[in-house]
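First comes the structure, then the notes that go with it.
Not every chain is included here, but those present sit where they belong.
Each chain carries a letter (A and B) given by its place in the written order, and its residues are counted from 1.
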Amino acid sequence: MEERFDEKVAAHMLEFGNQMPGLQQYLGISFVKIEAGRLWAEADLASQEPTPSGNLHGGVIAAVLDHVTGAVVYPVIPVGHWGATTELKINYLAPVAPGILRAEASVLGLGNRSAVVRGEAYVEDRLVAAAQGTITIVAPRVQAET
Amino acid sequence: MEERFDEKVAAHMLEFGNQMPGLQQYLGISFVKIEAGRLWAEADLASQEPTPSGNLHGGVIAAVLDHVTGAVVYPVIPVGHWGATTELKINYLAPVAPGILRAEASVLGLGNRSAVVRGEAYVEDRLVAAAQGTITIVAPRVQAET
């Protein structure tokens, strides 16, 4: 992880990461801190509609973890490349009420073509979900393939 | 699966399933057909903001698969019980542009306390994502626990 860390990319993500339209905005995600192979984020899910049981839909937490585990690779891959989540597995440890969700992501291993990543979601200090998956590193103008 | 199939629950899901607020509405999901341990759904993701690469955010597809693999258990568990996704693993097979996503879910195994489920997402006839996971069956007024 230490070989490569693009501070410009990280700084850009910290400044503009919460201005991407679409899912990230719907989930109220902003990046809080970024290091080589590590990323800390916060999702403001206070306005999310709870399920009948009063909790956040698991799919919302899945989307947050999908987002941060995909984002964590950008400062450690070549500029212009992008990361496509190939597979992700999530364990839910506790029900979560609408509110602030903290999320962390880390790169376990990085090759030329893929990275193995982990992520965790917390409500205050309580771990509520954990993820592990693979990000495919895609070079510019190369068609993504399975 | 054949031992128990609550047609009233299934009929209710087909009629009102797309009127639940929150994530399901955001994802435009409606249930199309339900059998014992099987469920077919459609998600209208045409208005979803694409990522910079022009595709749907993987988190959106994750949320759809999380939703249908959780929903498929309702007609086969006792009325009043609910299903909480304990863990889910998703493989993404192809990038997906905003549009209509078909999703299917099936129950592989069902016990008193949990079900093992699978799900698939298609664009037309092309498989674009596959899921496998566990749904914990929670009895009424029993606190969910890890």
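Quick note on the criterion: contacts are C-beta pairs under 8 Å (C-beta built on N, C-alpha and C of every residue); 3 or more make two chains touch, one makes a residue touch a chain.
Because the structure is a prediction, the values reported are computed rather than measured.
Q: Assuming the complex is a homo-oligomer with 2 chains given explicitly, what is its full copy count?
A: Every protein chain is the same sequence, and there are 4 of them overall.
Note that in this section only the chains that are shown with their structure count from here on.
Q: Quick check: how many Å separate the C-alpha centres of chain A and chain B?
A: Centre separation, chain A to chain B: 22 Å.
Q: Please give the residue numbers of chain B that touch chain A in the complex, ascending.
A: 21-27, 48-53, 57-60, 62-64, 66-67, 70, 82, 84-95, 144, 146
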